[in-house]
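Take a look at this one; I'll ask things after.
All protein chains but one are shown in place.
Chains here go by letter, A and B, matching the order in which they are written, and residues are numbered from 1 within each.
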Amino acid sequence: MAERVFITGMGMITAIGDDVAGNLRSLRSQQSGLGFTSHLDTIYKTILPVAEVKYTTQQLSEMAGVAGIDGYTRTTLLGLIAMREALAQAGITDVQQEPTGFINASTVGGMCDTENVYFDIVDPEKTGDFLKFIDTLDCADCTQRIADTVGITEHIATISTACSSSANALMYGARLIRAGLTRRVICGGTEALTRFTLNGFNSLKNIDKRPCRPFDQQRNGLNLGEGAAYMVLESESLVRENNSKVIAELSGYANTNEAFHPTSPSPEGDGAFAAMRDALAMSGRTIADVQYVNVHGTATLSNDVSEGKALQRLFGTTVPPFSSTKPFTGHTLAAAGAIEAIYSVLAIQNELVFPNLNFTEGMEELYITPETQLKEGYPVHHVISNSFGFGGNNASLMISKYEG
Amino acid sequence: MAAISPQHTFEGDLSVQPMVISSGNMLSCVEPDYKAFIPGNSLRRMSRILKIGLTTALRCLQDSGIETPGAIVTGTGKGSLQDTEKFIKEILDYKETALNPTPFIQSTYNAVNGLIALQQKCTQYNNTFVHRGFSFENALLDSMLLLHEGKENVLAGAFEEITAEHFYIKSRVGQWKSEDISNDTLYQHFSPGTISGEGAAFFVLGPEATANTYAELAGLKMLYKPSQEKLAASLQTFLQSHEEIDMVLTGRNADINYDRYYQVVDQQLSGIPQLPFKHLCGEYDTAGAFALWLGAQLLKTQQLPLQWFPMQHQTPAKLRNILIYNNFFGEQHVFMLLKGI
C-alpha cells in the first residue's frame, strides 16, 4: 500500500499578497491584483492589464535575503521568497536533516531578465555585466539557484507543461513519495511577467484589455500574472515520525492529454473531464464529496466552454460551487497550479468559497454559472483544482481536509 | 527505439554506416525525409527540432509495434531554440505588433509532446522535464514510476537542438573549445571546453522483456553537484547491487574543466574497458539519451560499429552489463545500468 501524501507547509507570493496570509486577506476582501505594469518594458504598459507583484526586482532580492548577490532573476527571487515561507511553515530549519527533493515548474525560466539583455548577449561587439545572465536563459537556472540558496541537494527537477506545469510538479513529487523514493519533496512553480509571454498570448489574440471575466458570456481572454507558490509534501510515515502538523492531504491527481489541437482544448472537454474523473477516483471519493472546484477558468473563449462542459459531464445537475481565482492573480502560467492548490487548502482551512470576480452573464453553451459571492462558514472537505494548458496538457488535483 | 543524431543512426545497419566527421565544434543532426512520417499539412509550420523530435518518436513507435503508448514523457534542456530566438527577434523587429503566434507556440517546451499526442491520439499521461542534464533522466524516472503504477508501456525520449546563435552565446561562457577541431579527434584535444551537439532519441519502455526488447534499464541514479568523494561513494553504492560491469559508456568530452569527475570513475573501475561517445553526438543537455540508445544497440547486436570508435580495436568478448556515466558541465551527474536480455 503506497503511503498517503500530506501537505505540511505552504509558501507563496502573488499580486494579491506577499505570503499565504496576505493572499487570504485579499481573497476575503475581494481585492483583485490586476492593474497596469510598472516593471515591464512594453508598448502595452497602459493597454493590457496584468497582475504584477508590486515590488521591484531589487526589493524582491532584499525580501528573499539575497540582496547584492548577482545572478538572481525575478523568476528566481519570487520562487525563493515562496520557498522560504514554505520551509518556515513546515518548521524546516535544515533541509539536510531529511533528504528533501525539489520539483519546480517554469515556462520561460529567466526570460524576464534575459529578454532585456539578449541582443547584447548575441552581439560580439558588446561585453559587460549582462554576461551573467547567459545561464539564466533556461528553466533549470531558477530551480538550481533556489535549491542552492536553501541547501537542497537531493532529487531535483524542473517541469514545463505550459499552464499545468506546477500541478504536474506536485503530482510528480507525490508519486516519488508514494513509490518510496523520498519522504519529503517541495513542489510548485514560479513565473515572472515577461514581454515574451505577454506578446505571445497577445499574438494568439487571447488577452483581454479589460479585467478577465471567466465563465462569462462576454469574456474575451485572459490577463497574465506573476507569482510563485510551493508546497512541502511529506509521506505519512515521516509525518508520524516527526509528529508534524498536517495542513491537508493531496488525495488524488491525474494528468491527461487532449490530443486535439496545439493550443485549444476539445470543445466537449474530454481531457478536462478525464482528469477530474481520474483524480476523484484516485481519492476514493465520489462527486457528492466535492464541495468546491477551483477551475482553471482562464476566460479564453475555448477554455471556459471546454472546462464548463467537462464539469457538467462529471457532476451532471449537481455541480458544486466553482470559481476561477484568475481575476485576482491573473494567469500565472507555471505557478498557477500551485497557487490555486494553496487556495484550495485555504478554502478547506477557512471554510470559504472564493468568488469568481467580474461575472455578470452566463455562457450560452452552459447551464452552470460560477460562484459570485464570497461564501463564508461553508464547510469544505474536498476540493478539485484544475490546470490545463497548451499542448493539450491537463492536470487535476484533489485536495482533502486532514481527518487523521 | 529510434535516434536522430549527428551520425547515421536513424535507419539501417549501423555496422556499414561511416562516422560523420565535421569541424567547427558544432555537430548537427543528419536529418531524414520527414514526409514519410508527418503529413505535409502539419509539416509546413514545424520548426526543425519539432520535426526531429516528432519523427524520432514516431519511428520509435513503429519500431516497437505500438501505435498509441500508455504515456508520453520527454526531456529537453532548451526546447526549440530556433522558435525562441525567432520570437524574441520579431518582438524587437515589429515593435511588439503584428506577431505570428507560431514561434511562440512552438517555443513552449511541451510542444513536441503535444504533437506526438495529437498525431497518435494519445490522451493519457503526458509530461515534459526541462532540467539540463537531468531532463531526460527525470523523464526515465517518471516512466519507471508509471510502469510501477501499472502502465503497460511508456514512450520516453529526449530532443535537443543547437543553433548558431546559441552556440555563440555559450561560447561566451567558455563551453566550447577555442581551437577548431574535428569531432573524430576530440579526445586528442584535452583543453578547456568541448564540442557542442544535438539529437533526439526515443524509447518504448515496458515492464517485461519481449522478443523485441533491446535491453533492460536496471538502474538509474542522479546526483546534483556532488563532491568527488560523494560521486565515488555513490558509484560504489550503485554498483553494489549489480554484477560485474563489462563496459563503461562514458560521457568524457575532453573538457579539462570537468575531467576530474571522469577520473573518479577511472579510479573506481580501473581495468574495465571504457567507450566514449561524445565525439559522435557532441555535448548537450540530453546527450544521456544518445548514450542509452547506443548502449541498448550494443547489447542487442553484441557488435561495436568499429568505424565509429577508432580508439577501440575490437568488440569486447561479451557484453552483458553496461554502465553509463555522464555529467553535464559538472552539475548534473547520472549513472545508468543497462543489462542485456
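Assume a contact is a pair of C-beta atoms (placed from the backbone, for glycine too) under 8 Å apart; a residue touches a chain by one contact, two chains touch by 3 or more.
The rule we apply is simple: contacts and distances are computed from a predicted model.
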Choosing from "Acyl carrier protein", "Putative spermidine/putrescine transport system ATP-binding protein", "Integral membrane protein" or "Anti-sigma regulatory factor (Ser/Thr protein kinase)", the absent chain's UniProt record names it "Acyl carrier protein"
Considering the whole complex, which of A:Thr263, A:Ser323 or A:Asn386 touches the chain not shown? A:Thr263
Which residue from B:Ser23, B:Gln62, B:Asn100 or B:Ser178 sits in contact with the chain not drawn here? B:Asn100
Specify the residue from the set A:Arg25, A:Lys54, A:Lys205 or A:Arg240 that touches the hidden chain. A:Lys205
Residues on chain A facing the left-out chain by the touch rule are 203-205, 261-264, 301
Quickly run down the residues of chain B that touch the omitted chain. 40-41, 44-45, 94, 97-102, 105
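Rule of thumb we're sticking to: only the chains that are shown with their structure count from here on.
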So how far apart, in whole Å, are chain A and chain B when each is placed at the average of its C-alpha atoms? 30
Could you pull out which chain B residues touch chain A in their complex? 72, 77-79, 87-88, 91-92, 95-97, 99-101, 104-105, 107-111, 113-115, 117-118, 120-132, 134-135, 138, 142, 145, 148-149, 165, 168-170, 172-173, 222, 224-225, 331
Give the list of chain A residues in touch with chain B in this complex. 42-44, 106-107, 115, 118-119, 121-122, 124, 131, 134-135, 137-140, 143-144, 147-148, 153-162, 168, 172, 175-176, 179, 195-196, 199-200, 202-204, 255-263, 270-271, 274, 389-393
